[in-house]
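Apart from one protein chain that is not included, each protein chain of the complex appears where it belongs.
Right, chain A next:
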Amino acid sequence: MTVQANAGRPDSAAPPAPPAIELRGISKAFGPVQANKDISIRVARGSIHGIIGENGAGKSTLMSILYGFYRADSGEILIGGQPTAIPDSQAAIRAGIGMVFQHFKLVQNFTVLENVILGAEGGAMLRGAMTRARQSLLDLARDYELDVNPDAVVEDLSVGHQQRVEILKALYRQADILILDEPTGVLTPPEADQLFRILRGLKDQGKTVILITHKLREIMEITDTVSVMRRGEMVATVKTAETGPEQLAELMVGRKVLLRVEKRPATPGRPVLEVENLTLRDGQGVERLRGISLSIRAGEILGIAGVAGNGQSELLEVLGGYARASGSVRLNGQPLDLSGREDAATRRAQGIGHVPEDRQARGLIMDFSAWENAAFGYHNAPEFQKSNILMDNDAIRADTVSKMERYDVRPPIPTLAAKNFSGGNQQKIVVAREMDRNPDLLLIGQPTRGVDIGAIEFIHKQIVALRDAGKAVLLVSVELDEIMSLSDRIAVMFDGRIMGERDPATTDERDLGLLMAGVVQ
């Protein structure tokens, strides 16, 4: 057993409690990519420790090493002062580590109880295990404010409740150290507040919480200590009380970053998009849009806030020409055909650019090269044709090179497959394609999902520039910060309806959060 040296402390003094987790010199490479470089970190027992960094900074790799998904190439893990090998998840669970993944690892058609006991049944027969688990679930629910019906089927639960099931799973396995990976990405602000209350409760009971996030606000709100990662390295560990969002952002990116979007007041002109009473039923006959009415004027950004799945996607699909609906939509005064006869190509020809919410599924073909992706949807444009049959690929490539330069796509290699770009640069390819044609109306969904801070800043500037050029922008985002800082007007969607409109200057997160939860004021 290695005894930790208490540097500089006299023997008579009680040794300090060993940290809950200590990592020493952890390194991990995937081929030529060094995901983690010589990482050392100490997480104090009974604290909430934030780990922050951009996408690809190595946070997830580090946590996967801690949870036994990967083995570090070198380095040492100490749990409660004891060197511990974690070759697999079973070992991590035994060491008292519980993990709440960003994408929940739940069996959708199992009950809460079945999900909780899975892998920790404590016997070959289920009956006894179920009875025991039911009781400890009730105890945990009481101790930590984690109310959830043990017999509910997981797929019927809200996202917030599903997350509680994940936390319960970890606590049922007697986790002392709880790792949460981007836990608030899918939550409404009230749900996030509730999660934070739960985390504080866990901390008060002596549990250690590690919170991985890219949201500076959350780090500031709930953590005691924060570690910043950049390009695989741990660049700083500071007390949260002694730092601020600007300093953390700078540490993350490695240069000064503007967190607020700088923009002039809007000067709205004529109405560009007028939507009245838009209604959409899905394949099962469920109403996804229930009489949406809204309008956007030239030189204006309308932000649509809401928890994912409340009709925002359907709204974008209808306007973008992917889905049929009833009601009326006018673009520059001209009615659009919503019966399905007009498709996405028609919409583009009519002057609507569309940056889809899911860029990997709808914005790009991941196996195709950047130059092909940069032309999709506009590939029939006359300047890309060599003759009636042949396309002018050289012209498309030249055009892509120019787009890559103007939209700062890195690396600027048109022949590279889309999947080989980072999330931010993939998004820049899509944004370049859709904005470069100067659309009268830009539909943009989740513009910065999975995009790092540096690229977020750039994309936000582009959106504001388009607005200042007198274009209309419909922005859909689940990130309230983004909606608040970009929008000239905010509409909140809940259950297929617009719950209300707000002026960003006079509203706040609480107000919007209530609307997002469907509370009518």
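Basically, contacts are C-beta pairs under 8 Å (C-beta built on N, C-alpha and C of every residue); 3 or more make two chains touch, one makes a residue touch a chain; residues count from 1.
The rule is simple: contacts and distances are computed from a predicted model.
> Identify the UniProt protein name of the omitted chain, choosing among "Cbb3-type cytochrome c oxidase subunit I", "ABC transporter permease", "Cupredoxin-like protein" or "NADH-quinone oxidoreductase subunit H".
Choosing among "Cbb3-type cytochrome c oxidase subunit I", "ABC transporter permease", "Cupredoxin-like protein" or "NADH-quinone oxidoreductase subunit H", the correct UniProt name is "ABC transporter permease".
> Touching the absent chain in the whole complex: find that residue among A:127, A:264 or A:341.
A:127
> Which one, A:101, A:368 or A:384, makes contact with the chain that was left out?
A:101
> Touching the left-out chain: which of A:74, A:109, A:135 or A:267?
A:109
> What residue numbers in chain A mark contact with the hidden partner chain?
These residues of chain A touch the chain that is not shown: 60-61, 64, 67, 69-70, 88-93, 99, 101, 103, 105-110, 114-115, 117-121, 123-127, 129, 169.
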